[in-house]
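Only one protein chain is missing; all other protein chains are in place.
Entry: chain A
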Amino acid sequence: MDQGDSAGRLVRPFTLTGGRTRPSRADFTLITTVTTVDPPPERAARPQPEQVRILRQCARPVAVAELAAHLDLPVSVVVIMLCDLLEAGRIIVHPPHPVRRDPCLDLDLLQKVRDGLGRL
C-alpha cells in the first residue's frame, strides 16, 4: 500500500519532528559526531523514513553539521530527530573536544592542530 508520507522532499521540515521545534536534550552541537549503533538494539521500533536516512549516513561517524547538509535539512530539525534516535538507543554520540580557556587551552591539542595544518 502506498504510504502518503513517503514524499520525501515535499514534507515540510518540522513535520518530521511532529511539530516540535526544540530538542529534548542539549548534547548536540554542530560538531558533535553521531554513529549508528550496529546491530540495532533488540526490540527497536521501526524507524521513520527520515530516521532510516540518518542511520544510513551515520554508519561511520558523522558530525551533526555534515549530516544536516547531506540530508538537506535544517540543523534544528536534525537535532530533534537525533534526540529521538539517541533515546531509542540507535545512535552513539561523541561530543566535541572540550575547549577550556581557563586556565588555558590544551597545548597538546593545539600542537596537533598546528602539525596537521603544516602538512596541508
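The working rule: a contact is a pair of C-beta atoms (placed from the backbone, for glycine too) under 8 Å apart; a residue touches a chain by one contact, two chains touch by 3 or more; residues count from 1.
We take it that contacts and distances are computed from a predicted model.
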item	value
Record-based protein name (UniProt) of the chain missing from this complex, from "NADPH-dependent 2,4-dienoyl-CoA reductase, sulfur reductase", "2-aminoethylphosphonate ABC transporter permease subunit", "ATP-binding protein" or "succinate dehydrogenase"	"ATP-binding protein"
Contact residue for the chain not shown (choose from A:18, A:49 or A:96)	A:96
Contact footprint on chain A, counting only the chain that is left out	13, 21, 29-33, 35, 37-38, 41, 60-61, 63, 65-66, 68-70, 74-76, 92, 94, 96-99, 101, 104-105, 107, 109-118, 120
